[in-house]
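Heads up, the thing below is written out as structure tokens.
With one protein chain withheld, the remaining protein chains of the complex are depicted in position.
Let's turn to chain A:
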Amino acid sequence: MMEFLNIYANCQLVHGANMSLLCDLQLHKFYHIPNDTFEVLQYLKQHSIQDCIAHFGEDNQEAIDSYIHFVVKKEMGFIDDRLLEQLIPIDFQWDRFTPVTNVILEYNERLNYANKFVGDLFDLNVQALEIRCYHTVQLDHLLPLVEMFNDKTLRVIKLILPYDGSISLNDLETVVKKNPRVKSIWIHDAPEHKVEKIFNDTVAVVSLARPINACTACGEISSSYFQSNMELFSESQHYNTCLNRKLSIDYNGYIRNCPSMEQHFGHMEEVELSAVLKDPLLKEYWGIRKDDIDTCRDCEFRHVCTDCRAYLEEPENRYSKPLKCGYSPYTNEWDVWSENPLKQAAMDHYGLRSLVK
């Protein structure tokens, strides 16, 4: 009897220059696999296991069997007497019910956020807000800002606070209790790296040993940030995964696509939201996909990796690879990006030297 390997549609193969990735989008896992394995699994999408062995040669039977065993063991597929044609591919369409899905706000105690621009912005059903505090803040100063969104449909608030010995986990718990939208808290420049959970273990408080004291700390690419899920994978097929439908209010109250981008669109006290949203410059980078970016287009991680368009390896080339990525899809090695001699000029361009010791 002929046997076939049916691979579930939410387990996606991504081919890279030298290695490939098998992304389990449902279980949020991914597996780094040799390109040979990719070839075999790809072939099995059209052919029986017997045909596959005939095609790649009897010598490879053991290897082929082990690949199939792997897929079945990880429950990413099953063996059947046919390829079930009713198991149709996923349409990786992407859309959201708002022109702005995420907002980053670089908090400045001297600014007043209770203005028309901010009100209009959050009327658009923005889904997530990140409030970044670079400098020490008093919680009771910050709270009115967090509470401003109580009557909005905003779902998630992430707070980034500097380490402050006088703020206890209990204080944070009080904030979260009153504002259940706060779903995660990051403490930067903390004495040690640790993760704690509050509010019945539903909210993570992540302490980071490094400081986040300016937007230049952003844009780092690391395998620990990779995510294998439907949202990112589908958005990545069509849009830029860093800038698409994002908006920021920088430390001085200027509107930007992301706080690290040079271009701004005026001050929140002075501009109309509708005018900003109509400005084609805002959307300039939204359509730049990983598949369009040098090096990334050859990288097997391209649909689990988020992009950065603010710091580029070649600052003048908008299609160049993110500066702060140390991975090479050609050698499959991770290097410390800031030590790469080829990146020094770009680091000078962005004034990033002071950041690295």
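Keep in mind that, in the parts below, a contact is a pair of C-beta atoms (placed from the backbone, for glycine too) under 8 Å apart; a residue touches a chain by one contact, two chains touch by 3 or more; residues count from 1.
Going forward, contacts and distances are computed from a predicted model.
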Name under which UniProt lists the unshown chain, selected from "NAD(P)-binding protein", "Branched-chain amino acid ABC transporter permease", "ATP-GRASP peptide maturase of grasp-with-spasm system" or "FeS cluster assembly protein sufD" = "ATP-GRASP peptide maturase of grasp-with-spasm system"
Selected residue (touches chain absent from view) among A:F92, A:Y113, A:Y163 or A:F199 = A:F92
Request  = Could I get the residues of chain A that touch the absent chain, sorted low to high?
outcome  = 8-10, 26-27, 75, 78, 85-93, 95, 97-98, 125, 153, 230, 234
